[in-house]
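A single protein chain has been omitted; all remaining protein chains appear in their positions.
All chains are identified by letter, namely A, B and C, in their written order; residue positions are counted from 1 within each chain.
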Amino acid sequence: MKIAILGGSGYTARELLNILLRHPYAEVVSVTSRQDGTVRVDELHPSLAGRCDLICEPFDADRLIGKGVEFAFACLPHGASMQAIPALLTRGVRVIDLSADYRLRDPNVYATWYGESHSDLAYLAQAVYGLPELYGEEIAAAQLVANPGCYPQTAILGLAPLVAGGLVERDSIIIDSKSGVSGAGRTPKLGTHFPECNESVSAYGIGTHRHTPEIEQALGDVAGAPVSVIFTPHLVPMDRGIFSTVYAVPRRQIDELKLLELYRDYYARAPFVRVRKTGLPATKDTTGTNFLDLTARVVRGRIVVLAAEDNLIRGASGVAVQNFNRMIGVDERIGLL
Amino acid sequence: MKIAILGGSGYTARELLNILLRHPYAEVVSVTSRQDGTVRVDELHPSLAGRCDLICEPFDADRLIGKGVEFAFACLPHGASMQAIPALLTRGVRVIDLSADYRLRDPNVYATWYGESHSDLAYLAQAVYGLPELYGEEIAAAQLVANPGCYPQTAILGLAPLVAGGLVERDSIIIDSKSGVSGAGRTPKLGTHFPECNESVSAYGIGTHRHTPEIEQALGDVAGAPVSVIFTPHLVPMDRGIFSTVYAVPRRQIDELKLLELYRDYYARAPFVRVRKTGLPATKDTTGTNFLDLTARVVRGRIVVLAAEDNLIRGASGVAVQNFNRMIGVDERIGLL
Amino acid sequence: MKIAILGGSGYTARELLNILLRHPYAEVVSVTSRQDGTVRVDELHPSLAGRCDLICEPFDADRLIGKGVEFAFACLPHGASMQAIPALLTRGVRVIDLSADYRLRDPNVYATWYGESHSDLAYLAQAVYGLPELYGEEIAAAQLVANPGCYPQTAILGLAPLVAGGLVERDSIIIDSKSGVSGAGRTPKLGTHFPECNESVSAYGIGTHRHTPEIEQALGDVAGAPVSVIFTPHLVPMDRGIFSTVYAVPRRQIDELKLLELYRDYYARAPFVRVRKTGLPATKDTTGTNFLDLTARVVRGRIVVLAAEDNLIRGASGVAVQNFNRMIGVDERIGLL
Partner (left out) sequence: MKIAILGGSGYTARELLNILLRHPYAEVVSVTSRQDGTVRVDELHPSLAGRCDLICEPFDADRLIGKGVEFAFACLPHGASMQAIPALLTRGVRVIDLSADYRLRDPNVYATWYGESHSDLAYLAQAVYGLPELYGEEIAAAQLVANPGCYPQTAILGLAPLVAGGLVERDSIIIDSKSGVSGAGRTPKLGTHFPECNESVSAYGIGTHRHTPEIEQALGDVAGAPVSVIFTPHLVPMDRGIFSTVYAVPRRQIDELKLLELYRDYYARAPFVRVRKTGLPATKDTTGTNFLDLTARVVRGRIVVLAAEDNLIRGASGVAVQNFNRMIGVDERIGLL
């Protein structure tokens, strides 16, 4: 399968290359970038030296078709993604978009949270939300998959077993998330300057983070009814990893053992969701992997769910490959274990 | 004022020495430790070399009295503290205990959460909880002050303005706290071994952390009625700092500006509580200081409070000196600004 | 190929499992450990949950033979390794020892630096030093390979092109190395307690580090004459990675471009040694890989060599698999790219 990666300079592109370069069904034939001049991929990402000798090229849909590209991963910023992707889709290329552009079904919600109108309503209507544990069959058949956000996966998979059975109140869910700094992308800013964010914890985007409607949309799908959440992201001094602590009010009393059984049953066929039997999740146990680790506890009548993942793998590039596997009809674990 | 420090080998003793060695009203004349043989304080704490040439000695109340000790700070583990302190109190020494032994007024609560009976009920009844912003007058007059826990200060000071005015429900408070690793003390363990906890976030003590009843006791005092909280501590890869994100359900609608005004009024005379006007708190802004930084937001009808402190200074040794200043009748800021 | 891993609780065993569990020619059938009772491998290493369901067992050579074990990796501490390995070798098992026990050919040197006599002179005489770029053919034929130390690989591969051609003085080499904390192993100690070593750089083992004679032995082999080095290791607050800065005095003037050409020629057939053309090495570019990144500069008439690796992969478990591949006669890159 000949593959193009659009937007090759960031962390998700690097992680994707790292996985695809050893994937038996993938051959990356093009990496696009707005970098001026001739830049080798391994100059952008020295960790890939000796494994990839591609040279970045400007995005050009026809040229990609000319190279035989059948599949593309878009690692572009939101806004840029919906500018570039339609040209590929109309040429028959299947696409996984790692930006947020095709995640929110309702263009008004997009406009509200992203501050601009959606420019591609046609394909938006066809896009499938790429959370394989919940939308696996639609993903397999999709031409365009909107890869899910990093935070949302911990929240959605952490809560799905609860909202699926109507086990918890849908209007009092609190999601307190802690992320490593790579989640902020690769563009240097004061807030991600090492001496500013190292040895510090802080919250940001209180009540305004754009992953909120994405979480609510997917949980609404699972519940079959609207779900409302309070989502508070925090920045933590580490490279990668997201840890979400989720608080929910049960609608009926529940026993902790039954709760864990519910989770294990719900994810019995999900090879990348590990419901911890002993011990508690830690982001480190998931670093470099596509696993999402979960557990749940009952504390003073409330349910507390703990979820951990690697934000760049499970939270972005790993789950993208999991989706790719489903789309091309092979075992979803290929290249990821 | 001649001072003894009991239990000199840990981080709170080191921070206390660092502050007291430049405090104009303090002269540290003894540091006790169970260390075998002759150990200099600056061998235990090389950062103090050139500033302190004391040699550790075993704890002996009479010997301390013989040295003229009038004031002691106990940096012992809980359990050990209530064994050592009575001998000093009966000899007229005033004591600030940095352990948890004298924090919980009800010995049954102590027994439940600490797993052993309290061995000094007499002095427990006289101890004053050492949170200066709330118990300032009692502290000034006390012989024995129970210095508050690190987590509880962020939770209590973060919530006091809300529960004082009956502004929030008292049974649905959630405290999600993130702590640097020094909070776990100085004894090496697998969980605090660098390659285990670095680059990782994890939760611990879900529903069982001993700071829970301490938070509830103080908030109950402020509210004049029982308060129940869910408290979830997390370990974050940094040396020092605690960040608490507190969620509360308001009993009536409140405007964000009014909320901030409430906080500013409440702490108008508290020099070490900074209610942030712009920006959000970050633990780094408090590192090495006795400040506790606060702000509050209204999100989808809930109140979200953010509180940050240095767990070793404001959370332990700094607030101890603040209490010391109050007890000896000087400006509470001395030695801390 | 049925494989046993001896000493499963440390970091090198975990990394080895992580690689071997996806290696097409490896089937791990046993992991031994001194852990009491029944301990699952994924309890020791939660990151391996969902990938390995082995239970640790005590070491017993006959039992391993009974399971069909043909190959073993020993991740035991030095001293313990030479106690356990002979029983496997006499039963025909091929072994890669990740400890230091079989690295030094001269048992007197072992006794001097390790403080105890060598207990297995017979197999010591047959052991091959497992640095594949220098001893590749002997490794392929060996029954017992002494996997090289983490620091020595950066020093030896960094200097080999220089000493091979007699280009530098052999008595004035300085190796200044910086290591992440995982190099100290998994046993908690005060020096590796997070709040002690985080945010700090320090040197240790000045003039006494046991990797010194290992470096000198291999460089002596390359030079065909004795080489003497000053080696100073430092502890740096990161999980993994070694960076070595090597200073050497050239015996004749050399041009920087020629120097780099020399390195590129020397390693032209070494897929895991990357001689950087642009930019300088950084440990991060090698994290999680078996690559060793190198460059060299001429500064005021001296040669400065920079070498970076992941101490747990290239420095231990990855190079062990590279050796395994050579020993079983397959492409040395299998499982490592």
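Annotations for the structure displayed:
Everything below uses one rule, namely that contacts are C-beta pairs under 8 Å (C-beta built on N, C-alpha and C of every residue); 3 or more make two chains touch, one makes a residue touch a chain.
Since the structure is predicted, the reported quantities are computational estimates derived from the model, not experimental observations.
One of A:146, A:197 or A:275 touches the chain omitted from the figure, and that residue is A:197.
Among C:222, C:304 or C:334, only C:304 touches the chain left out of the display. Although one chain is not shown, part of subunit A still touches it, namely residues 11, 180-182, 186-190, 192-199, 237-240. Where subunit C meets the chain that is not shown, the touching residues are 174, 176, 178, 180, 196-204, 206-207, 228, 230, 232, 234, 236-241, 243, 245, 247, 280-284, 287, 297-300, 302, 304, 306, 308.
Although one chain is not shown, part of subunit B still touches it, namely residues 21-22, 43, 46-47, 49-51, 199, 271, 274, 276, 278-279, 282, 284-289, 291, 293, 337.
Everything that follows uses one rule, which is that only the chains that are shown with their structure count from here on.
With centres defined by CA atoms alone, the chain at the far end from subunit C is B. If you average the Cα atoms of subunit A and of subunit B, the two centres end up 39 Å apart. Mean C-alpha positions place subunit B and subunit C at a centre distance of 46 Å. Inter-chain centre distance (subunit A to subunit C, centres taken as mean C-alpha positions): 36 Å. Among all residues of subunit B, those that touch two or more other chains are 180, 196-199, 237-240.
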